[in-house]
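Just one protein chain is left out here, and the rest sit where they should.
Labels for the chains are A, B and C, by order of writing; each one numbers its residues from 1.
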Amino acid sequence: MPVLIADVVDAPLDLQAHLDAVEDARQGATASFVGAVRNHDPQIDGEVTHLDYSAHPSASETMAHIASDVAARLDPDGVARIAVTHRVGRLGVGDIAIVAAVSSPHRALAFALCNELVEEVKRSLPIWKHQHNTDGDDVWSGLT
Amino acid sequence: MPVLIADVVDAPLDLQAHLDAVEDARQGATASFVGAVRNHDPQIDGEVTHLDYSAHPSASETMAHIASDVAARLDPDGVARIAVTHRVGRLGVGDIAIVAAVSSPHRALAFALCNELVEEVKRSLPIWKHQHNTDGDDVWSGLT
Amino acid sequence: MDTTSVRVRYWAGAEAAAGVQTEDLDVSGANPVTVGHVRRAALAAHPTMGDVLARCSALADGRRLDDDAVVAEGVTVELLPPFAGG
Partner (left out) sequence: MDTTSVRVRYWAGAEAAAGVQTEDLDVSGANPVTVGHVRRAALAAHPTMGDVLARCSALADGRRLDDDAVVAEGVTVELLPPFAGG
């Protein structure tokens, strides 16, 4: 189960780069996910203006483990090709925080793996979100 | 449940155009799918060189029904934004046959809807696939 | 009302198997004419089409019809092989 990209970066994310990385003439199905900053969030009132993602130093390494663990679990034959990156630093509304792409010969595997990859990132990637709104309030996600 | 794009076209498909169509500051999660022509297929021996997709005249209209039916079924609150297009005509290996993108405030809905959309297209869109391989054989999918 | 023939439109692989896109099939004696009669007439006209015909769905005026459905006069019956989109 080749993991082509599994990283945490402080730079804008490029979905097409992830799609290109997983592309393969044998793999007809590519599922992908883009998580963007929304202008509202249940954990903060009013309108979100921007947020800061910070990461534990182990984040990149953890992302690699997440990708290979999810692949090993859902794709024992190792046919899927996987690319996933999470962004850190300051992001505005609409900016992309996470991109994942998975190609496989079969749709179901591509969707299942891409979905689980994003869920596992949410569960296990040591990244924190500090949101700010138009009233100047700020909140740390998960601590409200 | 706004369906922004639901069509069948005889021209190359553009995933980014579908992502842009479904983008919305309130929708943080966008799942998408790309189905491309593979160089092999269980229904034909050897290596696929190209294939021709042909469509019944009702295909475009049917695609619109598919999109709204799937949305009505899975997204009764109508929050998801949907864009899906299938290509007809001659395609080579690696060319994109179908693109779907679904944005929603929540990941699970985006994935579920995008997945079901592609499955419903496979079940109900009146489109046929005529595959050709390097040996000059040809086969109509579903009739082997 | 005694219909003697029904127009049939074959699509994709069905057209390839029949070797013709559209034809009028003799269904005299069938009253009323059903989709089943049309299928049998198509098989009679193209004896090697059995497998393909068995997998085709029938459409008339945009509606899918079962074999027992009556085919109104002047309506073209379309025979569609399994779909293969995506």
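Operating definition for what follows: a residue touches a chain if its C-beta (ideal position, glycine included) is under 8 Å from a C-beta of that chain, and two chains touch if they have at least 3 such contacts.
Owing to the predicted nature of the structure, the values given are computational and were not obtained by experimental measurement.
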| item | value |
| --- | --- |
| Partners of the unshown chain among those that are drawn | A |
| Absent-chain contact - pick from A:Arg26, A:His56, A:Arg90 or A:His106 | A:His56 |
| Contact with the hidden chain (one of A:Leu15, A:Ile82, A:Ala101 or A:Val121) | A:Val121 |
| Sites on chain A contacted by the missing partner chain, in the whole complex | 35, 53-54, 56, 58, 86, 97-98, 118, 121-130, 140-143 |
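Operating definition for what follows: only the chains that are shown with their structure count from here on.
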| item | value |
| --- | --- |
| Between chain B and chain C, centroid-to-centroid distance (C-alpha), Å | 28 |
| Separation of chain A from chain C, taking each centre as the mean of its C-alpha atoms, in whole Å | 51 |
| Centre-to-centre distance between chain B and chain A (centres being mean Cα positions), rounded to whole Å | 24 |
| Junction residues of chain C, two or more chains touched | 86 |
| Residues of chain B engaged with two or more neighbouring chains | 35, 118 |
